[in-house]
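Read through the structure below, which is laid out as structure tokens, and then see the notes.
Shown here: the complex without one of its protein chains, the others still in place.
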């Protein structure tokens, strides 16, 4: 039985150089669309949930193409407002080996950043819904976007939805001070928080001890500590943390941890040959939400999330095009990559 | 002997759908860079002149790529300022037959629109230069861009350069009232004005009688009338008008007229099977400037300009990649398209 | 106010050689999906109607991709059954000048050809719907497909929907005898029939006098005659005929005629530089249905249909990606193809 | 001195998504042709043998393209029959890291599956030939294909050719019971059998002990056991087994074993960064047949086969485009991948 | 019954810019192989004849690819010698409208230009053959190539083959004086000569009166005159002339004339929308040779040749990928370009 899930945020036009080209070499860009919250919606639609993505896009063919891209993969676009000046853009250059991937943002003044209260009827949007998800990116876009996020989270909470938030700190969008103030207010409505090692520190000053993120070493104890502090501070029901070990732009270790207020569940760790790591964290969230919506145990939930996002790293674009069956297959241990005929 | 020519304006990232794809079908965009004034600079560089393009681009790889694109085709980029938030973008969908080409602009808040006085040292820029060219697009970008254009034109005039302006009215950038006010002030520095049938009317209220631009019928007398009125009003030395007969998105008639204050010179008319008509007018200007810089007779000048821009319509991208020899070959009558071995 | 429209038939995987490559040259195929009835559904979705496409596709990623392709362009896929062995395929080589386009069908044993009664609940499907459309291709696929079409048409008629049929005779799928028998039975439920010069003759033995389809000459009187005979024989409310004049694979004349039982309305004729003529007839039907659903006069209806399908010929793929506004713009006379900024 | 070798089976149209795209993302398919037996023929043609591939393809441009693809790489196509309804198709999605490659077959009712006795004159085909090779796929296609395979093997044996068979069990084509019955009958004509760890068990119930194929661990003793049992049961002169260790879709261990009735020869093992592993087994067979045809020692034969197929994993498409010199170079120890200038 | 036909000359690597790109824009080249004599061989192979192409290519992968390209389309490559330094190259930029196509040759020191007598055993090559064809390009490559051509023509004549020559004057390869001397010697062995309006004049000083080749006007009487003079001078059995009217790079008129020593047969004239005109003349020769080999009447022969080469202009690459049936279909009047299903 599909459940209605709502995510809210920005969808951007993603322009990436083909293969491993650097920006200065590009004579064409691959075109797709994505963003943290829409990526989660696509994951959930692929898993069979009734996923709605709420945003505002300009009333031009670029905005229409973003909507079409979501529809193609089964996301419901009924509540998307039309108007504003432009769709946010991000340019992507895919790294390899010691050369990191590079993102150039061109997202100021996007339709969603300039959206206003009347663009969304939250009562109608959340009617019949089970879950609301947002990220720390949306309130960072603009003051009005922060107000919209706050209104959405409050109404969702009032209407009894489970509310989740991926902390997702973006230093180019706001200062840590501003982030801490706005996010702290938002956290009162949040049941499930997801973050990585940077987010907790940058947004809330909560630090994983003994971790140097460029060295590829991760401290399990440190993460437990962060999760517990977050849960204590904001009363989260679940705190999930993604654990990326960056060996190089081509190879990463990847796993996750879930804390349910009592115990800490670490997923299996995957050593991944990377095809496209953008949206990796979002696919973890998509997997986690699916698992929690379907009453997985915490251990299964974090493993489902980790397996889903492991697969995402092998897929081009922001979106995670995998089925529940494929995730379960990997989760149950078959990472051999043998041809499926 | 090469002459130093300076053009000033905006260079945009051009993102066009491959072949005849509509925007909603695109999975990739062809990438090039262009804009009225840079297009003229490339024409002149290809003709062997010392062409400088002046603008401001963001200090990121997209801005660098725009510079590289100009350098590739021989344009001097020494005076380009770096900074600002973003490079303007335009999206292009190429039409065919009865379906028109479609341009979606996303150019607000570009680096050049937010450039300020200190970004350019006009004395240095015009040092040793023979000609300065700008278009009606640049002052329309922003008030500061208008001020910069005015300063540039004034200094150029003071330093003895010939100054030319392509009127190029863009209704999405400003109102006719604003355009008339700003452009009227700018015209005092202009020696050579270029426009099409819409510009004179929209900007200065000067109208070509008996012309219906969608019907494909053009009145020679009407154009003479417009050119004469423009020259009289602003004291231009030359007025050039491009005459496009739009039979369809695939086939156009194309020619030009040059008025030297005394006589009216109509070029040969070309019936063109269109590959890419964006930049067609700019390539006419490029040809005209080259011809006038090299003391062509008015008749030869308008014919060189028309032949150059005829060829542009067969070339992908904003830029006109042709040599003087190729233009002369067409100008002298060989439009047979026989293979050159 | 959107109206629910249902179309029923086969959607195929379309594999076409890039550009003008012949099959023996191809190292890749462009992938899209299409078929007469889905093409009509996409047209209607683009025009803002609530368009449902009903078919059966295999439960594999190729079948899923067909669904995704429909969803992308706004078609509702809720009633599509899953199962069967394969998706039908057609290979397409695009012609040019004197070289005709070539279609190789590989559609036998497709999921829809082997679908059975239980796959579709017509009562539910037609609930709240205003219009049902099918073509002569679907009953030709197999005996079971013919039975399904008959059931669908009968239920639609019983439930008060307007029923339309594009005769679309396919000689590779059935004999004229078989076609005549099955189609005659189906016609009792049909209100609006659409065909071209071949269909009426091949299916019902009704012939347009004085017409030689390869010569490019079309007789207006002959078409009137055919339309009148069809309407008299089967009691159609409307008969529409598409009039294609094939000058070459690159250039066609294109227009349509609508007969409302009283008068004959000929549309404006378009001389088209062809990009992709597959789905041209379907886009005429899509335009016609939209116009009739929205109470256009017969004259406006046939002109809307002809303009819509004129534009289709400039668009790659089976689908017609145009808006009502774009069709009206052409219909109102602007075929000049001037760039829209 | 080239030797005439005949292989018999199906050649399919292979449609693969570009790069690492998933099926639902594909807007184009890369086109090539292949199949177990034609892949072996191409290997042998590249090694300089006189390789004939025997099959039946439809008399349309798709069938012609398959023939052209074989001719391009030097395979003789003189005995290929024309007719039937369609060419079999397989769709391929290339995996990466933990995401396996995926094959969707659409091969029912292919020309070769519906071929009949009169299509091939085995006496003529085998005239002057030294070797006949087939696989367990061909008899699985249909009962008539099984009869044709049986006839071919019998005639080949009678005419003194060496007969080889790659067991190649395909569970989607037939049951293990059916396979065992048909294959057992065929084995009486076979001199050289090739298989992997699954084939022997699935087809003949002969099992490699202590091997878990998804774990990447392979038991040398188990394979010896299987080879010996196969040789004893059917009197094979040689039994070869390919040993794949699937670490992931991107990295495999690869080696082979050859049993000559007395001794067991294990090749060097290659750790391969995979480009395209489809046809990997066939390229081992191609290498083995070449080596045995040219009187290599068993040890050299299995090493030649392993080196040849190691290289295949780095080549796109089903076919192995390598020369004897390239294989020998790797076989003799240079796997350093240094640029060859 | 297939007839053995031998052509001799150079096959080059053709590197063309994609679409309508100019050289300075190209980031990739489309790769194919071609040249006057191999183009004729491919035509004949496609028509079902036993076509052998004789040349020398370097013993490297580029040479191998040229051979593969011929084999793919059914040309027999048994007599191709291997060795020498390089394969000749030509770069192609496809024109449009008033912009001509441009060819840059880089063919000096090619394997065939440096081939020597021992590379070819003409007795063996012509054994069982009916026809030998060469062009005026081969003897122009080098003195040794001229000697080889002379030897081949003499042996062919001695062995009773019909010998044909396409005059094909290339001003970049030799002077008119050198051409006249060598070609005059060669003509003694020639039965069938083919040329265009330039060749007769440049090579033999025989001029078509009243013809201005860039104006698009062709004089029928002039061509008759040229053909008659050629036949008289060298005793040709047939003289064929291709008549190209270059309206532009996109549109040409195309027809041919055949003179059998008595009468002049003009083919139907085709107005062609050009896809790729390189190899247009060669495809005329291919059609003519097929028709004469199969005892067509002169009228049918010239019409077959003209229809075949009309179709070539719609096909990318040097080669003419058409069947006898397709040529006959156009020849019999169907140039309507209607889709063939």
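Chains here go by letter, A, B, C, D and E, matching the order in which they are written, and residues are numbered from 1 within each.
Note that a residue touches a chain if its C-beta (ideal position, glycine included) is under 8 Å from a C-beta of that chain, and two chains touch if they have at least 3 such contacts.
Predicted model only: the values in this text are computed from it and were never measured.
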Statement: Of the chains on display, those the missing one touches are A, B, D, E
- line: Sole touch to the unshown chain from D:22, D:86, D:202 or D:313: residue D:313
Statement: Among listed residues D:167, D:208 or D:330, the absent chain is touched only by D:330
- line: Among E:23, E:247, E:265 or E:296, contact with the omitted chain is made only by E:23
Message: What does the interface between chain D and the hidden chain look like in terms of residue numbers?
response: 19, 73, 270, 272-275, 310-311, 313-317, 321-322, 326, 330, 333-341
Field: Footprint left on chain A by the chain that the document does not show
entry: 19-22, 24-25, 95-103, 105, 170, 172, 213-216, 246-251, 277-278
- request: Pick out the residues on chain B that sit against the missing chain.
  value: 68-69, 71-74
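Just so we're on the same page, only the chains that are shown with their structure count from here on.
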- request: Matching residue numbers in more than half of the contact pairs is the bar here; say which of A-D, C-D or A-B clears it relative to B-E.
  value: A-D
Query: Where the centres are mean C-alpha positions, what is the separation of chain A from chain C, in Å?
result: 42
Query: CA centre of chain C versus CA centre of chain E: separation in Å?
result: 44
- prompt: For chain D, what residues touch not just one other chain but two or more?
  reply: 22, 24, 27, 68, 102
Field: Full enumeration of touching chain pairs
entry: A-B, A-C, A-D, B-C, B-E, C-D, C-E, D-E
